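Take a look at the structure below.
Note that one protein chain is taken out, while the other chains of the complex remain in position.
To keep things simple, chains are lettered A, B and C as they appear, and every chain counts its residues starting from 1.
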């Protein structure tokens, strides 16, 4: 080690590391914060999001839970009721169905039921999303269930910067947050980026414009943001300028950014990988149609998963999911409308 | 008793009796049908929908289950797998959250996962809906969760005739059906009607036009159909002719009837009592906007529950729910658009 | 070791098992009066409902009062409780003593509870949810949803957090025997057992879950047998005997507080009416009249009275004043209860009736917290 000061080499970090840093920093910042989940201790979680936390903060603050999603969530609510902040990990977001009642009926409503006496700083987070061959039970995006359950914030970052900043914001929010992490992005090299060394948060409820454009707006979140960006690149080749918005947060929703974009483009496609019927894409289409009808020069559109489960083998999986090709084709249809 | 033949007195039946008859007739028709739920035997269920069934069909076919919603649903799936047809009652539809995983992951997907080898004739039914002071946990309309879970049919009758015909259709459908009964309609005198003496079904997936009109289309289901009809009556007084459509079935959805109506009226409001965000009203608005945009002369609209739980005391409850006044006001806004 | 010290040890052991033997005369009479209070609350609400002044469903705690009174009596003020639908009196009886006007006491006032029952603004939850779904963070009462057994994991989390913050609180959760069939019962108790959390689950075994008898809910002879599956302490109390409930709950509380993990205390009792007041007539369909009659015989007030007479704490006219026992709400009159209890209740009801309803617009509020971020 030399005493000479050298310019630090810029270190790019992946989405997974960003999440891990968020947890480590919040645990350090808030002695009443606790993490619990299955295999999150010594193992550091199925994907390593909690890597190293137990070694630093002990097994009372980083707790390996029995395979009991409902108890993981319900006890987190109890801890929150008694002054703590809790990160509750679902090993895969698909398993949230096993703790469903505790989320929608116990956790989501606690603040409301008590007319504000109690608030519940619990973040339920877990790996989500398809495209990785996870099949029916390791691929879900089931965010619509929770968007339809008042009292929950629902968010989904798509970049390392947002992953860290939004997880920190969620842990400080004071409301229960369902935090969708995109497991296919965890270690994706192409999206690694430098992260600020100082503390920062990304406020929940603010969308980001990922690419500016003037002919059509593509709105998305999670993995599909990258599909939209790729589609935008292809569309550029045929002279169509697409704006790409990353919602980041579904509840609360940044309608303003979306409407401003449509004011410019007059055309919109919402893209997400959840089943179509009663999914969030439909919700956004409904918001746009009811509130920004006058801005539209063509019908609003959506590209979503078909109303099927996510099948296993690749050709089947891709057949039901949004792809760059499908987005491009739909954009061309809408632009020519 | 006289031997003289007298014209039989027309007997009007309520929604509850209609359901009870449907179950009794299907149990008689299908020796491999079974009913299970909490307190459905001697008691006949919390509301009496299964009244008398155990006395007729025995406690092996009409089974009082432990308070275990997940086991009620999961075992029904097992019975279906092994050749039976099952009616599984949720004492209130709100408690379906406790059996959620078995519905969305086990039952809904069974046919898909087995590439068609297995189908699951299970009807999960229960009392639903607000307006009765049931508060957060005895008022829910949580149909959107299931509409977003491919493989489930989701229906909600609003009349005695439909209640009977659709429950019979559901029990014969061969697919899992989530059957929403409106408990405020169970004993509502105003809607009692004569039922056919012969066997009949009302096919799932067909909407009904409850009132013809030409200026605006009000689409709804369940209790809100009556709110729409009342609103239509009020609107008539001010010279607005409203068509009222009762969807009856959400999955599958009768888009044609809706679109045909809008072709006539060019204006539409979707009304339902579920929370707005990611609710079915939004889904239908999205379908209309994406597929029938050209038919619209005004933005499509929705009147739904606010994004809150259902509070207990009457003024609060009505404040968050659709009411006749709110529908009329919104219709006037849209008509003048 | 002398014979004497040996017998002293045995005596101590005996005392440890029956803490009620150490209760003073005053305490015993307090318990007796608390039984009246719990009973009167219920009787009075039934009457108020019959007069049509109340909405919502009353799940009567009639005949089950010894469970609430006996289990709450020995708690520390800093302990938590989690009552459910049949436990309305618990909300104001937590940390309660007659005549002691402790401004710091950790229980609700009767005024608050009546405001809840009447759906008024003064309810701790501003009447957003009904009847037994109130609670209070500051008073350490967990708010239930309707979903049975759903508060047990919350209770476990509460005491976990308490322990983390240096506390030594226990939490009593109340559940019917039918509710023990829920999956969450298992998950929560299993978790609590693994982490040795001081959650005491009081099972109020009143033989019926709505219209379903206990043997259709639970496969073992005693519901307390469920404890064996977790290797935790399981006790059975005579739910009609406030002293036995007190003893068994105290034993469980001490066991759990000492770091030995959760416990289950089954209190055998008997449901006096239908499941809820809407079910009183229909209950005859599934429950033989004779069974009801039989059950009525061991009224907790009568059982307690008998014991107090044996102890010599009730003598003379006191022995027979206020004969509330064995009477259902219709048969009871105010003469069956001590005047101060009637007055206590009157005050609560009057307050509630004079309170405003919450404003309709409140319904939009408190979906999300918007307070100072920590």
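FYI, contacts are C-beta pairs under 8 Å (C-beta built on N, C-alpha and C of every residue); 3 or more make two chains touch, one makes a residue touch a chain.
Bear in mind the structure is a predicted one, so any value in this text is a computation, not a measurement.
Student: Return the single residue from A:126, A:176 or A:311 that touches the missing chain.
Tutor: Missing-chain contact among the listed residues: A:311.
Student: For a quick check of understanding: of C:60, C:190 or C:206, which residue touches the chain that isn't displayed?
Tutor: Checking the options C:60, C:190 or C:206, the one contacting the hidden chain is C:190.
Student: For the chain left out of this view, which of B:101, B:143 or B:215 touches it?
Tutor: Per the contact definition at the top, the residue touching the missing chain is B:101.
Student: Specify the residue from the set C:26, C:215, C:343 or C:361 that touches the hidden chain.
Tutor: C:215
Student: To test your reading of the contact rule: which positions on chain A touch the chain that is missing from view?
Tutor: The missing chain touches chain A at positions 38-39, 41-44, 46, 64-68, 70-71, 91-92, 94-95, 97-98, 133, 135-138, 306-309, 311-313, 315-320.
Student: Since one chain isn't shown, list which residues of chain C touch it in the complete complex.
Tutor: 181-187, 190-191, 193-194, 215-221, 225-232, 261
Student: Given the full complex, what residues of chain B touch the hidden partner chain?
Tutor: 30, 32, 34, 60-61, 63, 65-66, 68, 70-71, 73-86, 101-102, 105-106, 109-121, 150-151, 153, 172-175
The definition used in the following text is that only the chains that are shown with their structure count from here on.
Student: Could you work out which chain's C-alpha centre is the most distant one from the centre of chain A?
Tutor: Comparing chain centres, C lies farthest from chain A.
Student: Could you let me know which interface, A-C or B-C, is made of more C-beta pairs in contact?
Tutor: A-C
Student: Taking each chain's centre as the average of its Cα atoms, which is closest to the average over all protein Cα atoms shown?
Tutor: B
Student: Centre to centre, by mean C-alpha position, how many angstrom separate chain B and chain C?
Tutor: Between these chains, centre-to-centre, one finds 38 Å.
Student: Rounded to the nearest whole Å, what is the centre-to-centre distance of chain A and chain C, using the mean of the C-alpha atoms as each centre?
Tutor: Computed from C-alpha means, the inter-chain centre distance equals 43 Å.
Student: Touching at least two other chains at once: which residues of chain C meet that condition?
Tutor: Residues 128-129, 133, 145-147, 183-184, 362, 367.
Student: Residues of chain A that touch two or more other chains: which are they?
Tutor: In chain A, residues 101, 105, 109, 112-113, 150-151 touch at least two other chains, as defined above.
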